[in-house]
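Since the structure comes first, as structure tokens, the remarks are kept for the end.
Only one protein chain is missing; all other protein chains are in place.
Naming follows writing order (A, B, C and D), and every chain is counted from residue 1.
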Amino acid sequence: MEYALLQAVVLPLLLAPVAYIIGRKAGPTPAMWFTFAILLYTTILIINAALSGTVEEHYPWTSQFGEFGFLMDGLASPFAIMIYVLSTILVLYSKPYMLHIFHHQFEEEQNINPSASGQTSVIESSALSNYVNTKSGLYFALYLLFAMGMLGTVLATNLIEFFVFFEIMLIPGFFLVALWGAGQRRKIGLMFLFWTHSGAVVLLLGFLMIGFTVGSFDFADINESEIPQDIAMFSAVAIALGLGVKLAVFMFHIWLPYVHGAAPTPISALLSPAMIGIGAYGIFRLIVEFLPATFADLAIWFYIWGLVTMIYGGAMALMQDDIKRLLAYSSISQMGYLLFGIGTISVLGLTGAEMMYVTHAIGKGILFMMAGVIIVKVGTRSISKLGGLAGKMPITAVCAVIGALTIMGIPPTSGFMGEWILFAGALETAIEEGSTLRAVGFGLGLVATVLTMSYLLWMLKRVFFGKTPEHLENVKEGSWYMTAPMMVLAGFSIVLGIYPDIFYKTIIPYMSGVLGV
Amino acid sequence: MLEITSTPLVIMAILGTVGIIIPIISIARKEQGSNSFYAVIAFAALIVSLGYVGYQFLNDNIAPAALFSEDVLVDDAFGGLFAIAMLIVALFTTVGSFNYMRKHNSPAVYYSLILLATIGMVLVAYSTDLVMLFVAWELMSLPTYILVGFIKKNPSSNEAALKYFLFGALSSAIIVYGISISYGLTGSTNIGEVIQGYSTLDPSLLPLALLSVGMFIAGFGFKMGLVPFHQWLPDTYEGAPPPITSLLAAGTKKVGFAAAIRIIVLGMVVLNLDWTLALGILAVMTMTIGNIAAIMQKNLTRMLAYSSIAHAGYILIGLAVAPHSSLGLQGSLYHILNHAVMKGMAFIAVAGIVTTLAVTNLDKLKGLGRRMPITALALVISLFALAGVPPLSGFWSKLMLFGSALDAGSTLWWAPWLAIAGVLNSALSLAYYGWITRKMYFEGETEKRVKEPKSIIAVMIFSMIFLIGFGVYPEPLIQFVEFATPVLSLDFMP
Amino acid sequence: MADATFLALTVITIGSAIAALEMRSLIYGSIALMGTLGGIAGFFLLLDAPFVALFQLAVYVGSIAVLILFTVMLVKRELIFKKIEDKRRKFAGIGLMLVVMISLGAVFLDSGIKTMITDEPPVDFRDIGADFVTYYWPALILMGLILAGTVTGALVLARREDVENDQRAN
Amino acid sequence: MTNELIDFILVSVALLGIGIYGLAVKRNFIRMLFAIEIIINAANINLVAFGRFLPHSGGQTLALFSIAIAAAEVAVGLSLIIVAYRMYQNVDIADFRSLKG
Partner (left out) sequence: MATELMGFEIGATSAWLVWILPFAAALIIPGIAKLSKNVTSNFSKNATGYVAIGFALMSTLSAASMIPIALEAGEIHNQIPWIESLGLKAGILADPLSIIMANVVGWISFLILIYSTGYMKGDKDITRFWFWMMFFIGSMQLIVLSDNLLQVFFGWEGVGLASYALISFWYRDKKKDHVGTEGRTVLGMLDYYSPTHAGMKAFIMTKVGDVMMIAGMLLIFLFAGTFGFKELIGDTEWAVTMTSQGLLVPAFVLIFGGAVGKSAQFPLNEWLLEAMTGPTAVSALIHAATMVKAGVFLVARIGPLVFALGAAGILADQFFEIVAWVGAITALLLATQAMVNPEIKKVLAYSTGSQIGYMMMALGVAGLSYQYVDGYTAGFFHLISHAMFKASLFMAAGSLLHVVGSRFMTDMGGLRKQMKKTYAFMWAAGLGLMGAPFITTGFWSKDAIFAAVYESGNEWAMPLYAIAVLTAVITAFYTMRMMGLVFFGKKSKHIEKMEEEGHHIHEASLSMWIPYGILAVLTIGIGLIGLSMEEGLHHTFVDYLENSFGIHTEHYAIEASILPEFLQGLNPVALGSSLAAFAIGAGLGYIFYIGRWVDPVKFVNSNIIFYGIHKFLLNRWYLNAIIYWCFVVAPLWLARGVFRYFEKTAIDYGMNDGFQKAVLWSAKVVQGTQTGVSQSYLFVFGAGLLFVVLMLLI
């Protein structure tokens, strides 16, 4: 397919205004199907390209900063596929959820503005439908941009291009959070913008160091041997710090619970599974692949940092009452796994880290959708006010359990296939290096899986099991728009758990190549 | 001898004639209110000038950044770049004033002064002689003093003008003093000769040369808004009529850099001292203080004023590392060009807001996204561009600036710290840019849409196209900047 | 070594400069300023630049100082005799002045121009005229523009609009 | 010519210092204008002195420009004072502090 990747990136960008107009003129449902169609088409393009192996496209751009290209290889394709698959199915999910939010906000505004209160209900309802149409148009347009930004980042072939897309996904994210978030959404939106932008500029520093030392910003030209050691180290640290903010690793994580907690759930379900993991992609591409010698020096720090993040995130997740914040801390912990896997500096560990991205995307996607169903159908997100929902919303409960199992790494979900190989890699390096530190890290990593299990099971117990509070007696299962995406992901998790070669066979050769095994 | 068709002279002729004629017409017509008539004339003059610059460029009549000449003016690409930027800013101001000046007296003089100031701004960049530069500098300054205080009934305008005037007069005195020393040392006022003279200076006279450079930094730094010469700037920007603020922020400020590049940087390259550290320290101070002070501002104009101080700091990075990285001056010029558009656009947007809503207080701008959607959108885009968010044009110039600092890192130990300070400041700046965005879009009740001035919208749309277009495909601008950047080496001396 | 004329001029110039700033009455202050400007014209004469000296006298002493005097007389009487300044700021200002003088003076004294004297004949002021028309002519045009612009601008500013508007309304 | 260059320059430096002092201390706008004039004149002395000792005509030329421009500046400054005075009935610059922060 000619220009497949270009289409996949540019179509959502170009058609975002169309989605806006459709939303305004025709309402949320056509806009949703339109968005869905675009993303479905581009997802098929992406999967099709992934099946045909490594795909590369190049277009002229700037003389100073190199060309504009797309590359989908063994590293990028799982990321790209997960990003677009999630984006595609979350479009469906968005509709009922966002309508819920729009109605809610409309009422809020009506309350603030008493002038509208005296009008008849007919006018009010037309005002409402106008309001909803406009908002849903805007929502889907921003949604497309957001998805496009994430995909562009993982397909970029140029440092500057990477950075540009990295920032592009930030801006619609900011608007999505600040416009339709929960709680102090504006403050949190700004916090999101501020944190991730800070990370991004530090990242940019690292890029510039590399780019100017090498004399080119194209990935193809980057060669560590041309970079003096101290500069390579400096830029690797800058890149790691910059991406660390995106990954929300320990010390840079504090924005994440706020943002994931406040963002509208479909966006949380994209932010957490798809977006923050792109930080890991960046580390893979920029540090592991391009600066292998520096990476070898840094690996142990990644390892420790990841470990601390795993345990810390898990421990903090235990303390949460807000279901989305809990999941957010869980994401932090899971990002710790990714970093831990990267720190293992072995083929298995790196494969595991990337596989963890995939499984985390699946599992956390399901769990966030679960949270969204609860928010829509129950109207609360406080775990202490929930209970016994399994009987009321069985499909959600089953999917949530599968999602939780995926995060816990229990076979036959895909989580196990991420985790065992990750830990195998950790152990392998520990043995090869004879390093007690790494061995202890391996052990603590396993302990962290128990911790993961504890907070997730406890959450499930408090949400879905136990006595049903009286105010939840009339709760109903979410609509098909909401449950179907969860079921798709749950099914995918199990398929992948039983047959992980779908991704292994692209990742492992790549990782072997990178590590020169 | 200067050719009579050379760009600076033609611009001078066109704008000067029109600038003189407008008040005469006004006196002859004995009327006060006919704002649009003068605006159109001024607009036409500016467009013709801009067209002439473009024509010269397209016909390759402009030499690549020659910088020195035996004459007082040189028709080179460096000046051309500034001419384009300044003419665009003047156009912005003229168009942006269209609605604003409807409510105020003496439009003829107003537009005439804008045109005269534009001549000054353009010619400073073309000057190759200190006297010429000084005179052009004054031609730029004096009309703007008057323009800032043009709203006589408005105490803020007057106060702004007073402060501006005091500093302006002081700094021009300092500049003359500096010129006198450099003249004394080299026996010439031609910049090329001055620099050459500096390069062969007796070592015992070196401190004097540095003294002159220091005075130039202070004198030009006042216009650039460098810390600690910046304090007049927020007050003046706040008090001045918004279109004039746009002229000041986007125009005269950049001219400071033009002069600085012509004199300070080149002069210092020759002096071959570890002088750049001074500029580096100034750069860091400037951007940090600018950004920090901007954060708490309640007034949009003032916030943007501080932001433009901060941007002076970014641009100064490029000057500071100029001798060690070829990218330095390119980045500075690029950012000057971008900043002219971004800040010009932002202040014109403010002018639009002031014209229609008569507020600049941030708290009163709540819900602007609904009241004035196009203006608000443009403002947001310009703010994000100022913050350096890709894919807007501002990103590329910041990229080049920080890149140049890192690029110079191989020979200059402290240069990377400039880049670090720069990126951290960039991040910090997003805090208040985001704050404005938040006020405009996420707060406020259901306000009704108001009519936006068409002239303002025209400026907004032009700028948005510029920022986004060159953000996505920056290649032409990069090429242009590269063409216009002087190469810092002694080979260029006459 | 400086001669007596020079010393006398120095005393006059600097003394009247200080007086211009420090005298309680603004009117006397303006007159003292004239003294300073005149003293500087004297220096110009000493420096064999009679043309500039004349220009100085004509422009500064003749017009600017008079302009200032008129302005001073325009303002209220009590303002003329009110000396408004802060003590602390004054000391700081004196400190700054001394530091500027000493440091700049030291730089000059330390440099190679300390003992510079010349026996060459002074510049003929006709050269200045030649310079104006051959080399500096664009600057001269700009100068004209400056003056034109400044005068119209200053006029617009100084004009009493309320009166005008009244007239126009009538 | 019996006087050394340095003498003139020292006078000029002294005047510069006095001017800066006046600007930094005086609150009466008219006096501040005095101070500015003093600084410009200090520069002019420098120019002419250097021009004499080089010897070169440029110094005098620039001094002439400088004087003319100073005149223009004074005109602008005075017109601003007049506007301010009309508004406040005062010329104390410290009262002009509504713009701050």
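Quick note on the criterion: a contact is a pair of C-beta atoms (placed from the backbone, for glycine too) under 8 Å apart; a residue touches a chain by one contact, two chains touch by 3 or more.
Everything numeric in this text was worked out from a predicted model, so none of it was measured.
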Touching residue (missing chain; options B:V48, B:I292 or B:I457): B:I292
Residue among A:G23, A:P96 or A:P500 that touches the chain left out of view: A:P500
Option from B:H104, B:K163, B:H324 or B:K439 whose C-beta touches the chain left out: B:K163
Touching residues (missing chain, whole complex) on chain A: 191, 251, 253-255, 312, 315-316, 318-319, 388, 390-391, 405, 410-412, 416, 420-421, 423-424, 427-428, 431, 442-443, 446-447, 449-450, 453-454, 457-458, 461, 464-468, 499-501, 504-505, 508-509
Residues belonging to chain C that touch the chain removed from view: 86, 89, 92-93, 96, 99-100, 103-104, 107
Contact set of chain D toward the excluded chain (per top definition): 20, 23-27, 32, 93-94, 96-101
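Just so we're on the same page, only the chains that are shown with their structure count from here on.
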Chain centre separation (chain A, chain D; CA means) in Å: 64
Separation of mean Cα positions, chain C and chain A [Å, integer]: 69
Chain B and chain D: spacing of chain centres that average the CA atoms, whole Å: 26
Two or more partner chains touched - positions in chain B: 131, 135, 138, 142, 145-146, 149, 152-153, 184
Residues of chain A touching at least two other chains: none
Residue ranges of chain C touching chain D (in the complex, touch as defined): 1-3, 6, 10, 13-14, 17-18, 20-21, 26, 29-30, 33, 36-37, 40, 43-44, 46-49, 51-52, 55-56, 59-60, 63-64, 67-68, 71-72, 74-76, 79, 82-86, 89-90, 92-94, 96-98, 100-101, 104-105, 108-109, 113-125, 127-128, 131-132, 136, 139, 143, 146-147, 150-151, 153-155, 157-158, 160
Complex contacts: residues of chain A adjacent to chain B: 61-65, 109, 112-113, 116, 160, 163-164, 167-168, 170-171, 174-175, 178-179, 185-186, 189-190, 193-194, 197-198, 201-202, 204-205, 208-209, 211-212, 231, 234
Residues of chain D touching chain B in the complex: 16, 19, 23, 29, 32, 36, 39-40, 42-44, 46-47, 49-51, 53-54, 56, 58-59, 61-62, 65-66, 69, 72-73, 76-77, 79-81, 83-84, 86-88, 93, 96-101
